[in-house]
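Sending over a structure as structure tokens; questions will come in a sec.
All protein chains but one are shown at their positions in the complex.
By written order: A and B. Residues from 1 in each chain.
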Amino acid sequence: MPEPAPPLAEPLRRAADRTAGGALLEVRGLTVSFPGRRGPVTVLRDVGLTIDRGEILGLVGESGSGKTMPSQAIVGLTRRLRATVQGSIAFDGTELTSLDDAALQAVRGRRIGMVFQQPTRSLDPAFTVGSQIAETVAWHLGLGQRAAWDRAVELLDKVRIPDPARRARDHPHQLSGGMCQRVMIAMALACDPELLIADEPTTALDVTVQARIIELIAGLRDELGIAVLYITHDLGVAARLADRLTTMYAGEIVESAPRAEFFARPVHPYSEGLIRSAGGIGDGGRFHAIPGRVPAPEAMPAGCRFRERCAYAQDRCQEPAPLREVRPQVWTRCHRSEDLRLRGANP
Amino acid sequence: MLGRSAGAAVRLRRAGAHGTARRLGREVLWAPFTLALVALLVFVLMDLAPGDAATSIAGDQGDPELVESIRADLHLDQPLWSRYGRWVGDAAQGDLGTSLVSHRSVVSSVGSVFPATASLVAIGLVFALILAFVLGVLPVYLESRSFDRLASILSAVAISMPPVWLALLLTSTLAIRFEVFPALGYVGLTDDPWQWFRHLVLPGFTVAMVPAGELARQVRGSLLDVLGTDYSVAQQVRGLPRRSVVLRHGLKNAAIPVVTVLGARIGAMVGSTVIIERIFVINGMGELAVRSVGSRDVPVVLGIVVLGTLVVLVSNLLVDSSQAFFNPRSAS
Partner (left out) sequence: MTGLVPDDLAARPATADLSATDPPSSDPPAAPAGRGHRLLGGLRTLLRRPVLAVAVLVLLVVVVVGLFAPLLAPYPPDISDYSRVGRSPGGPNLLGTDAVGRDVLSRLMFGARTSLFAAVETVLVSVSLGAVLGILAGYLGGWVDAVLDRINSALMSVPPLILAIALLAALGKGLVKAMLAIGLVYATRIFRVARASAKEIRALTYIDAAEVIGAGPWRIAFRHVLPNAISPILVLVVLTFAAAIVAEAGLTYIGLGVPPPTASWGSMLHDASERMELTHLLYAPGIALLVTISALTVVGDALRDAYGRPGGTSDA
């Protein structure tokens, strides 16, 4: 029998509880491939992530980098798509890949919440916003109708939607994009999860609205102590929010470092490129795009995948590059990290 | 009167009206115009035909004077507009004329056979919805490839099944060979509810078959579309049970395009009663229509056409008003 929801009134104590103990999410060796016309196509290769309780991890990459895939594998959406998933996804000690559908359903929505990119399309147009939140709460936490509805209104208030009791009776088409995203966040938080996965939540929104949503997420982390996996292509956003940044390229992790280190001394050329193109920070405002494009999954070069676009490539880059810890807490996939003095920025 | 209703409807549209209430209002206002137009077309057609009711009443040996006097009695010698105008005027007051054959008022003739047809169509609709659920929704819910294949084949067969043959097959097996249901006849609901139902099973099933196949295919397609939307995936990611994702959220959204044409489907079912009532010897509207056509009983034919159209219009109205439930976006 699922336990009754703890009241939202004692977040600080739980936040402290949460930051203690081992990593909340540990992904190791995650490899995902899909059946293709000429054989399986690998979209993720040997991906590893670690998120501690209460930590915000920013997963940054261009389109085509495969940055959405790890989150899909975590919540099990890959099962429907006939993907082959290898590797380990450990959530609070439980191996998610070995759970059957029913067990995974108990985790999804209850202990892991997810927010998607197109908020207006992610809400059921036929039901009121409040009833959708209440339904999740009722299902996972076993609350009655009245209690579930009250909790829904409380959550809408938590994500700072004005006049929540009235808004809960609205249908999604009556809400703006920013408000829909708040509702999605409220729904993701409904059962008091330990991990929130946000997949490009602000990409479809105005810049001003974007800022407020980011502020909201940061505030919620402080208040509730939840961990966040924040996926984005916008390094600037990640800079504002993340405790730790991980960059992905062509289906692989290429760098992972705490925020300060990432920006002060990046260790992978791709990260350097991203920092430079993030808007001429300390560079006189010139735009620097990284030349070239992400290779298609079917046509991956051997060895280092970034080789063809890298300004520092050498012969040895034709060898496959393993992920290694080049400094404490800083991981890289570049052969030349020790040699290179890459330029960072002050975020 | 008609001009006024059409004018009001046009004015509503120009006012940029949208929203369920206004849309329904518009439909209601156009309805009498539609009925009048349909009646006019039938009038015109009847006129184009050689001979008329007077000749068929008088029979072959009718001498010309008799035919003429019958004709004058029935006002058949008046010009078209005059007859039509009189009909419309009477109809607006609820008088649809008198049967040229039975001399009963049309309202009473048609009214007395209406319950049988209404029962038949109602039962048919229920059967069709149940069948459509089994053949269209269940395969999606159960996610069984083989059941889905089977259901698809059965739906295709259902659509292709000629009602005449189905009726005869059902009768010969279930009524004659196995005597499970009666082969023909109709019993009023108020007279004996159980017999009423028993007598309607075979004809109801026949009426339901083709619409069931269409509905099944349509709802299956619509449901699959819905299950691929962002919000449906989001629901699955939230860990909601399949029962809820498919049967609660999925069906409600999938019903939108299906319900939109339900009115027309009901109309088709009413039309099919023409054949089916004859086979199962049910004295309903369809049967009366066939008889009246044979005897060129214009007022009755008109009355049935008008009533049939009215049924379709009312169905469309009911269906449209339910749109607000299924598709809240349309209500704004």
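Please note the rule applied: a residue touches a chain if its C-beta (ideal position, glycine included) is under 8 Å from a C-beta of that chain, and two chains touch if they have at least 3 such contacts.
Predicted, not measured: the structure shown is a model, and the values here were computed from it.
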Contact footprint on chain B, counting only the chain that is left out: 33-34, 37-38, 41-42, 45-50, 136, 145, 148-149, 151-153, 155-157, 159-165, 168-169, 171-172, 176, 210-211, 214, 216-218, 220-222, 224-225, 257, 260-261, 264-265, 267-272, 274-275, 278-279, 285-286, 289-290, 292-293, 296, 298, 301, 304-305, 308-309, 311-313, 316
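Heads up, the rule we're going with is that only the chains that are shown with their structure count from here on.
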Approximate Å spacing (C-alpha centroids) for the pair chain A, chain B: 54
Residues of chain B defined as touching chain A within the complex: 229-241, 244, 249, 252-253, 326-329, 332
Chain B partner contacts - residues on chain A that touch it in the complex: 75, 77, 104-110, 113-114, 116, 118, 121-127, 135-136, 139-140, 171, 173-174, 184, 187
